[in-house]
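Can you keep this structure in mind? I'll have questions shortly.
Some chains have been omitted; the remaining ones sit where they do in the full complex.
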Amino acid sequence: MILYILKGKDHSSLKEKLKSSSASFKFLNLYGKELALAWPDSAVEGITDESVELVVKTKKSYILAGNEWKKDPTVVKVKDVEIGSKRVVVAAGPCAVESMEQTETVAKAVKRAGASLLRGGAYKPRTSPYSFQGLGEEGLKILRKAGDETGLPVVSEILDARDAGAFAKYADMVQIGARNSQNFTLLRDVGKLGKPVLLKRGLGNTVEELIQSAEYVMMEGNGNVVLCERGIRTFEKSTRFTLDIGGMVAGKLMTHLPFCADPSHPAGKRELVHSLALASVAAGADMLLVEVHPRPEVALSDSEQQLTPESFELLMERVKALASVLGRSA
Amino acid sequence: MILYILKGKDHSSLKEKLKSSSASFKFLNLYGKELALAWPDSAVEGITDESVELVVKTKKSYILAGNEWKKDPTVVKVKDVEIGSKRVVVAAGPCAVESMEQTETVAKAVKRAGASLLRGGAYKPRTSPYSFQGLGEEGLKILRKAGDETGLPVVSEILDARDAGAFAKYADMVQIGARNSQNFTLLRDVGKLGKPVLLKRGLGNTVEELIQSAEYVMMEGNGNVVLCERGIRTFEKSTRFTLDIGGMVAGKLMTHLPFCADPSHPAGKRELVHSLALASVAAGADMLLVEVHPRPEVALSDSEQQLTPESFELLMERVKALASVLGRSA
């Protein structure tokens, strides 16, 4: 496809030309730039206009998320928290929001330890319909309240575009989970929602496919996407999933978007979480997503892998020390 | 969880008991039987009622789709086509509905060759937003028309619950694709739609997870689910995906639901499609899903793996011969 970087305000002439061609096209504003996308190449060839400042062509399967047109790393802002900048951002909180008390307890603990964002699942995608499915909108409200009390912006997973209103109201960042990583309908809808997006890699998806999924969000004019490595399916059985740190590192060379790593899900066991978190930061992760529960042993989901607040506090200290020698902070 | 198989019409007494317990529960009708599901076990223990004919407990993560309560194989009816019976049912048609003419041509050809169902993609889930996304509702209408002209019931993939109306109107069987195999929201919605469902296994999902996804559909009272093996992600590069015939065979021992195999997607190359189709039938597939295009070389998607009508005709002959020695027909 072809990306036109435009100047001026009036792009009607280019639009006319594209309309009268056989190309598909889309005009959008991203990172303060006016852009036009057009494809396939064969239909666009030779089309230009004086409103065009620069034409970028690619042989890759994505362009907005790629770094051929945008060399500088993108910094995603969630309220006043910057992801992709010098600071390693840590989002922490329970796998599932279970109650006001549980969520407040965790929120205070992770805030005190140095987390910058509060995570918590309100709508839970569970392999089995007989597992706890989350508190739904009620869970989002609890998360919002705990976030407001502690001053932590909140991030939560969306499962259904029909809940967009609730997310618009209560969430600061919207997560698309591994199982919906190629739910292209949801990707577009979340793109339109306009909130920063935390996009997880699917269990069976390549890094390139993750970036292509981001492209769906970005085509709706939403450039605030953080990609998240959370482990892939392999034959190894000593961990729940295989955290693909190499894929994250390779991915960082393919895109200008920041990368988050989730050490909790691939670990499956809390004994492994610290090491995976530290490895991720050492490899260049811009953000960590860590599950913390006040009493993991009674958690309604993922009880094996959630950290206690004490363990999380220790992890934050270790992350901070590590970040400092990497020229970052945490 | 616990499954109560009920007798009589009045189940209000059991319902009251469950309501006053801490259990989650659901009443539904499946395969002509009145059922109640209740979970978790600890909350249900000791609850019984005189309206209960049989109580089935399981340690598995699914129960409706399992064969602990239902020993006989389920036969899914799509209009007058029976899937899971003696006959190996073949659904064939283009990857994507591209035009009335293309679809009619294929429909006639596959009908003549012996296919029982017409498949065709109207809404296309594409890894890249710049690939052909399908004709949408217009595509469904074309498919419907071609189906009616040839007397073939039609099956097409749904991506978004908001299109349920169009599927209710134009489709005879609704496909949930690999990328939405754990889109639990869509699974529930399609369950409610009431049409027979063709549920594909996700690229990174185990067979057990596929069966759990079917459980989501069935919990809505829809037992007409055909499971579809279509290849998983592995390191092997000579094929597009690895058709997991062993997983299908193991799966058939875990569920009463019929199994379909899709030889086209894992092949990725049309030279391999016949062999994978025959292998699937030999291994016990109840249904095949085969991509056929009048001129594969100009197809707007999956052009490498679609069969020509001539090749499909030959395949049908081979499938029929094979089915006959297996005590089946095709």
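Going by the order they are written in, the chains are A and B; count residues from 1 in each one.
In the analysis below, a residue touches a chain if its C-beta (ideal position, glycine included) is under 8 Å from a C-beta of that chain, and two chains touch if they have at least 3 such contacts.
Note that the structure is predicted; figures quoted are calculated from it, not measured.
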Note that 2 identical chains are shown, then give how many the whole complex contains.
4
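Going forward, only the chains that are shown with their structure count from here on.
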Could you put a whole-Å number on the gap between the CA centroids of chain A and chain B?
31
Within their complex, chain B touches chain A through residues 1, 24, 37, 39-40, 61-62, 125-130, 159-162, 179-180, 182-186, 202-205, 209, 212, 215-216, 219, 232-233
